[in-house]
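Structure first, commentary second.
Removed from the display is one protein chain of the complex; every other protein chain stays in position.
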Amino acid sequence: MSGKMRILASLVMIAIVAVALGIWIIRGPGPLDFAGGTKVALADYRAGKPAGVPAKLEKASLVERGEYLAKAADCMVCHTKPGEKEYSGGLGFKLPFGTLYSTNITPDKDTGIGNYSDQDFLDAVQRGKRHDGARLYPAMPYTSYTYMTDEDVLAVKAYLFSLPAVRAKPPENTLSFPFNQRWAMMFWSAVFNPDTRFTPDTSKSPEWNRGAYLTEALAHCGECHTPRNLGFALDNRKKFAGAITAGWRAFNISSDKATGLGNWRDEDLISYLSLGHAPGHGSASGPMGEAVDHSFSQFAPEDISSIVAYLRSVPPVPSPDLPAGTAPVAPASHKDGVTADARGKKVFAGACVSCHGWSGASPVSPMATLTGTWAVNDPAAINVAQIVLSGTRRHTPDDALSMPAFGNAYTDDEIAAVANYVTARFGTKGSKLTAKDVAELREQTAE
Amino acid sequence: MIADNSLQAVSRRTLLTGGLAAGFVLAFHLPLRAAVNEPEQPKDATDGKFAPNAFIRIDETGRTVLIMPQVEMGQGIYTSISMILAEELDADWAEVAVLHAPPNDQFYANPVFGLQATGGSTSIRAWWEPLRAAGASARAMLVQAAAAQWQVEPASCTTSKGEVMHTASGRSLSYGALALAAVEQSPPKDVPLKDPKDFVYIGQPLKRLDTPDKVNGKAVYGIDAILPGMKFATVAACPVFGGKVGKVDDSAAVKVAGVRKVVVLDDMVAVIGDHMWAAKKGLEALKIEWNKGPHAELTTRDIWQDLRAASEKDGVVAKSVGDIATGLASGDKFEASFELPFLAHASMEPINATVHVRPDACEIWTGTQIMTRVQSEAAKAAGLPVDKVIINNHLLGGGFGRKLEPDMVIAAVKIAKQVDYPVKVVWTREEDIQHDVYRPIYRDQVTASLVDGKVAAWKYKVAGSAVIARWLPSAFEKGIDIDAVDAAVETPYDFPNFHVEYVRAEPPAVPTGFWRGVGPNNNVFAVECAMDELARKAGKDPVEFRRSMLTKSPRALAVLNLAAEKSGWGQPLPPRVGRGICVQP
């Protein structure tokens, strides 16, 4: 080898190491790496049964087990356009570089997944690889589903194949170059998809392991609650520290006491997950409301407890932009307390106060109480603006809560004003939203 | 069982009895016997009451029931009509009660329209003389009855507050005491009307008759009708105008507690339940596939494009004074166009009708501005003769023209036909807004010229839907919708060259109808905006500019001056407060 060649080889080696190091730095730890204990193959784990269905469904048919798991993985919400047939796809995800539409996963042979073999389905769910070999975009959370067991994935398939086939072709994606180059996802996947199944941690309890499986493989909480890195993959260095997804803020669910779940009581977490509401902490709405209605509310109680046990173990990561706690109840009189924007007050008096009250404690339903919610304590007011724009409709418990969408009734300026008023009156620090911010939020909402 | 308590607290009869005890009352649900007009009035038709015509009933206690040919929707017409009748009748105001008229064009047709309709600010104009004559004629018969009893000349008797008096002999008899005797009298011909200086009620700020029951929840609107065994329905119509129901999967809906029946019509689906909540939840649980029809892809942009194109055509001349071409040829030219959107009526009382279809009859409880049309349309829908359709009209929780349409009653009859019990069909607010008969979109174009700071020529062209052509075809003459150009033709301004045109342009699919101020809400907006812009162009104060052209309309000028004075025109205003002025003929 000549000297020149040696230098060149060294340079190549250095470049490779640099790239690998770069990837390693960007990719960061896996979702379960924080636990640090000894991992064993699922088949070798005897202390409990982290995967599969809860005990009451052990003897149920494959389709019934698949239904439980499909709900736990919350497939339906993303694969259904509101008003259309369930699982028939077509829901649009607005991204900065175009709109991505979810696919039809009913067993229709032409427009759905009717032609998928078991292996095809496993490839799609665990590896992000389509039946025709094309790559899926990571809007499909296959980097989470990859932790599911083959058996569970195929149970979901059996359930989906038991549904009526719906002929419905979702619109073409409108992604711009280079994002419309599906093949490029191959590299993304190679770096960011571990393509590995769940491995229990023998240092943890069986309940924790079950919770880890449910949280990471099925419920894919991190997809919304964990910030993303430069490569648009989950940055588990800040696991569960909160992020903005589809125009809504998913708050901090790490065990941080001030801004996370550290100060929530177990019963609050259980109530929030199974009913979408916890006294003093407000109600789930937006994407979390949907997750509760269609997924968490369907979980067996012991599975909810397992998730809670697991969440408790996630290391605290503070959200520096949030106050160290939520504000107390506001004064009963409109005259007392912080008076911000007069226009915001006017909108609030006309459209909001009848359900939310001047104090923030709802005269109608505890689910409509604003006091204690992170939404009104977020100085960015993202979720306040979003819920004003798009409203909410909660089904758990039966007809629990509904708020009309005001997006077409008020201007961006008025919505900014009322959001600023609400955060100032009911939160710790008033927001400073502008009409432009509201216009941008409108753009991000899935439809 | 929900059904067992569905009528637990109050029947309409107890509501009524409670109301009667309260003094002034709107006796809504009294079964009105066939109202009859002179001279065909059968003597026995009103059971011991003096019923000289279709509007007045006086019983032996003196209770004076006045029958309202126009409907009360907030405009105060029940009080005004009662004042007119009571004035010429010299009735005792404390004894007056009012009753909704039944459908009957022969007796109750609005003289302006030739049918029993309330709208277009016509009630007083139309009924002023007929009702004064009705009151005066009834009074004369009561006087004749008293005079006959006293053996004196009727001319020597006077009347006041429900009594006939003979001053010379100091005798008096109440109208109640005279009621049965008056039945025997023939109505005199050519009864003189009062001199306005002798009016005792008209011109006085009397308290409204309908308000006492409106402060305590006793007032009964159409939506409040309660019938024994009644069920409740709510509807979903095809979200695209002109579309039809395709497939309906009601498997989940029928499982909702309290849901009784799912009714599928041609373009609408209804769910009947034990209460509105069950009906609403049932409707939400339905899976409806619509055949959206030819307008599935129609957009607002398309509709406006069509109207803009149509508005460029020459219209039919509605009025022309002077020489518009010559007038526009000189002076400082001004051009502007004004586009007005579709508007929903959104009356506070959502659309509703309660219907009981029986083998022999169809009975309807609702609040409508157009009684006889509702009756004839309901008859068609029910497949019954018109006289088998009974309508109980009610107070209207706002009309604004929406209840000049019978569509909601037709739909309710079709739903009620499917069951044997009475059904109250109530539209949700969302449905009410989405399936309105909208104020049309209009495009109004103004071309004018200014000479010496005044309008020398004014050309005004309205393009839009001809509601009149659909609603009252007989009034649609020479291609002119008199409503669409109403306040464009009737201008208070003295424009030497003045020209108004109308282009009929119907929007595809979207139903259009009368809305609030009707034609003027379109014309006045455009005319007065143009006047403000012209004033600015002329460099004049908007009030001054208008004054200079109101020379031939002293009344409008006086109103303008008063408005300017009361509003402190020209005085400075606080920040973020504006002030404008306009003249509406």
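Chains: A and B, in written order; residue numbering restarts at 1 for each.
Throughout what follows, a contact is a pair of C-beta atoms (placed from the backbone, for glycine too) under 8 Å apart; a residue touches a chain by one contact, two chains touch by 3 or more.
Throughout what follows, contacts and distances are computed from a predicted model.
**Student:** Assuming one chain is omitted from the figure, identify its UniProt name from "N,N'-diacetylchitobiose transport system permease protein", "(2Fe-2S)-binding protein", "CoA transferase subunit B" or "RND transporter".
**Tutor:** Protein name of the absent chain (UniProt record): "(2Fe-2S)-binding protein".
**Student:** Thinking of the whole complex, not just what is shown, which of A:63, A:139, A:258 or A:353 touches the missing chain?
**Tutor:** Residue touching the absent chain, from the options given: A:353.
**Student:** Looking beyond the chains shown, say which of B:54, B:173 or B:396 touches the absent one.
**Tutor:** The missing chain is touched by B:396.
**Student:** May I ask which residue of A:37, A:171, A:328 or A:397 touches the chain that does not appear here?
**Tutor:** The single option touching the absent chain is A:397.
**Student:** For subunit B, which positions touch the chain that isn't shown here?
**Tutor:** Within subunit B, the residues touching the omitted chain are 1-2, 5-11, 15, 72-76, 207-208, 210-212, 214-221, 223-224, 226, 232, 257-258, 274-277, 280, 346-350, 395-400, 426, 428-429.
**Student:** Which residue numbers on subunit A touch the omitted chain?
**Tutor:** Here the touching residues of subunit A are 334-335, 346, 349-351, 353-355, 358, 363-365, 397-400, 402, 404.
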